[in-house]
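Of the protein chains in this complex, one is absent; all others appear in place.
Moving on to chain A:
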Amino acid sequence: MSNYNNRSSFGNASQGQGFVQDSFSSDAGAPKKITNHSLRPVTIKQLQNAVQTQADGDFKIDGQDLHQFTFIAAVRGVNRQSTHHTFSVEDGTGVIDARRYPSEEEDLSAIIEGSYVRVVGLLKNMNDRFMVAVHGIRPILDMNELTYHNLEVIYAHVSLTRSKHGGMGMDTGSTAHGAFGTSYGGSSSSGPGQMAERQEQIAEMIRNHPAKETGVHRQEIVARFQQSFGGANAVNSVISHMIEDGFVYPAEDEDHLMSAY
């Protein structure tokens, strides 16, 4: 995905400032800040459905504050004024106006009707109509960028919406399966619900263990659960499933286990 580099080719000041801000604020409360200032890949449908928390306030998508975002869309209308250009763009999920106030040396003549463009910008509410204040806009030269942008949209949505440890993040029904929805079919005598429950118990123990940073020894997990699970083999079988599914992974050696969440 070398095309990622193209994002920096906008080369305009407003984007640059965002990066500087990030590096200053990254020491305190880092995870939240990084989320807020990252460039979120979105579809126009997500923008049109964004929730505005106050009359003049921030927007939210998937319950997360929306700051700078990027999308790919086809230009369907162009209105060139002396101070700004307004492009009507659509990506198959919705349509929105994108307005650019070009800097003096900026040439927007390549942005024409029918072309696909990459847009970076902020969402604005103008008289109850959402529009995009464009920070950068450029034509798409390699259409594979459209494929990976939409895959990134899915990835970002799934990452932000699935619960801290579990759920598949799909829009339909998956959360009902609980935290370890993919790990069905453990021991034949126990139903999938029991398997998920046991995995959750073990994950919980590892997460709350004093040695969670270096790994909890398998023997300790077995000792804790062998009575309730019905033997050491039953415990080891649950652990094997968790390793297979990536919920737990071996740390310094095969017998020290850490939680992936």
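FYI, contacts are C-beta pairs under 8 Å (C-beta built on N, C-alpha and C of every residue); 3 or more make two chains touch, one makes a residue touch a chain; residues count from 1.
The working rule: contacts and distances are computed from a predicted model.
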In UniProt, the chain not displayed here, chosen among "60S acidic ribosomal protein P1-alpha 3", "MICOS complex subunit MIC60", "Regulator of G-protein signaling egl-10" or "Sorcin", goes by "60S acidic ribosomal protein P1-alpha 3"
Touching the hidden chain, out of A:I137, A:V153 or A:I221, is A:V153
Give the residue, chosen from A:T53, A:N79, A:N144 or A:Q219, that touches the chain omitted from the document.
-> A:N144
Looking beyond the chains shown, say which of A:G92, A:G230 or A:G246 touches the absent one.
-> A:G92
Chain A residues that touch the omitted chain in the full complex | 43-46, 49, 74, 76, 90, 92-95, 114-116, 142-144, 147-148, 150-151, 153-154, 157, 170-172
